[in-house]
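One protein chain omitted, others in place.
Chain lettering (A and B) follows the sequence in which the chains are written, and residue indices restart at 1 in each chain.
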Amino acid sequence: MPQQPVNSNEPLVKIRGLRFYRGERVIFDGIDIDIPRGSITAIMGPSGTGKTTLLKLIGGQLRPDAGTIHVDGQDVHKLNNKDLYKLRMRMGMLFQSGALLTDINVFENVAYPLREHTRLPESIIRKLVLIKLEAVGLRGARDLMPSELSGGMARRAALARAIVLDPKMIMYDEPFTGQDPISMGVLVQLIPRLNKASRLTSIVVSHDVQETTNIADMIYVISNGKVIAGGPSKQIANSTSFWVRQFMDGLPDGPVPFHFPAKPLEADILEKAAAHKTGATP
Amino acid sequence: MEQLARLGRTGIASLQRLGRGHLLLLHMLSGLTDLTRRPRLLIAQLYSVGVLSMLIITISGLFVGMVLGLQGFYILSQFGAEEALGVMVAASLVRELGPVVTALLFAGRAGSALTAEIGLMKATEQLSGLEMMAVDPIKRILTPRFMAGLLSMPLLAAIFSAIGVIGGHLVGVGLLGVDEGAYWSQMQAKIDLHEDIYNGVIKSIVFGFVCTWIALFQGHDCVPTSEGVSRATTRTVVHSALAILCLDFVLTALMFGE
Partner (left out) sequence: MVQMRTMEIMVGGFMAAGFVALFFLAMQVSNLSNLAGGDGYQITARFDNIGGLKVRSPVTMAGVRVGRVTEISFDNTTYEAIVTLQVDRSYNTIPDDTFAKIYTAGLLGEQYIGLDPGGSEEYLADGGTISLTQSALVLEEIIGQFLFSKAEEGGSDGE
């Protein structure tokens, strides 16, 4: 594996000129993002801006149409399958739904990456799994099936699974969406704690402004396929840009319009009526 | 012009689907070496694909055999050839009904279940999750299911045919009074090991291959929503049934045509 010398000041993830289209639709139109080591970086933006897509691009599950993504000095999309899989072992990803395997219980789910990638004896696997489950507070729930867990518990179990191989970085896909205030509080506390304890680099993709600004060191705001603001979270939170303000303050109308692009209402209504009339008398 | 363009779009989309299907097949086959190291995965799938299909196969086999016994008897007795009942029942089962009906039932029972399972795993990001855990979901999840389908089908078809022959015996010999010795001896004289039994087994292996392939592809290629999964499940059953019946004609023409 051509391992480039890695400078520890170099950002862990370096995205340059990334373009990605889905059919005719432009998802990313040339974005540059740096994710520094050991930090929690939030990527924010309205729904439908392709935040999850960005994580899949970083994880090598999707290919960009242009641009590069370097993770730990390696170009993700130039790696062969074997090296990509090796790289993924050093990444954890927490999916929105948890993505736990539904036919095995919590313990087995967390043990799964260990059983797949290591030849550790059963006693060590058990210890490692229990430690990780303890970290997310689910040691007592190890015998439950994923269907018996609440949404927040499933996400925590998935988190335990994501960190069981001690990855370098972990990507959170909308960790706060659809959580009750208590589960949300647990996650808000858990993400920075894990980041510090395991010297992780975290990428949080979210549109929950309050929670995310609380835990993030860096924030990037994406809209319409471009990075419209990026920097330390304090700076973003106090930004005066209209774009950023609309998003951060949750204003219904602004640079992101309330109305989906359409022609003027009057024209649309009159045209409909005319079309109806002609249609009725062929 | 619009019509022509639409036709072209449909054509391109189908070709792309066909291409994805073949790529998936190659990918699944490349996982075979990994599977030999994990026979447990195959056993679990043989259970859900094979064992769970056995009940429907046995019961259907019994009834199809009994119906063949009844119908065959009424037709053959018009020619005074009731003794040939055994041949008729066995030949229709071993050559055609065994492989074909088993495959159709398999598509409905196991194929749709496979599609729904894979589709749901895709919709709930489990496949994506495996990928991010550096586990190849196609090799890990699809290959064992594919092999299980391939192995189960000939066995299920054999069970179907055997039970059907016994069902025909129950009706023909037990109910309608065909001579027991004639039932078996005529059957043995006319049914050829190579021509009938081997060819039947080959048919069911081909059907197993195609049915499982279709089911897994539809699951893997579905739109990851509940609606997408349910559509994919329907498509699995329809496509499998069509593929089975068309292939059956082709195979029969190749095997029994001179």
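Throughout what follows, a contact is a pair of C-beta atoms (placed from the backbone, for glycine too) under 8 Å apart; a residue touches a chain by one contact, two chains touch by 3 or more.
The structure displayed is predicted, hence computed values, not measured ones.
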Missing-chain contact, candidates B:Ala158, B:Val171 or B:Leu216, resolves to B:Ala158
Looking at the full complex, which residue from B:Leu35, B:Ala90, B:Met147 or B:Ala241 touches the chain that isn't shown here? B:Ala90
For the chain left out of this view, which of B:Leu25, B:Leu120, B:Leu176 or B:Ile197 touches it? B:Ile197
Residues on chain B that touch the omitted chain in the whole complex? 40, 43-44, 46-47, 50-51, 54, 79-81, 84, 90, 94, 152, 154-156, 158-159, 161-163, 165, 184-185, 187-193, 196-197, 201
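By definition in this document, only the chains that are shown with their structure count from here on.
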Separation of chain A from chain B, taking each centre as the mean of its C-alpha atoms, in whole Å: 42
Chain B touches which residues of chain A in the complex? 56, 59, 61, 85-86, 88-89, 91-93, 95-97, 99-102, 112-113, 116-117, 158, 161
Spell out the part of chain B that touches chain A in their complex, as residue ranges. 120-121, 124-126, 128-136
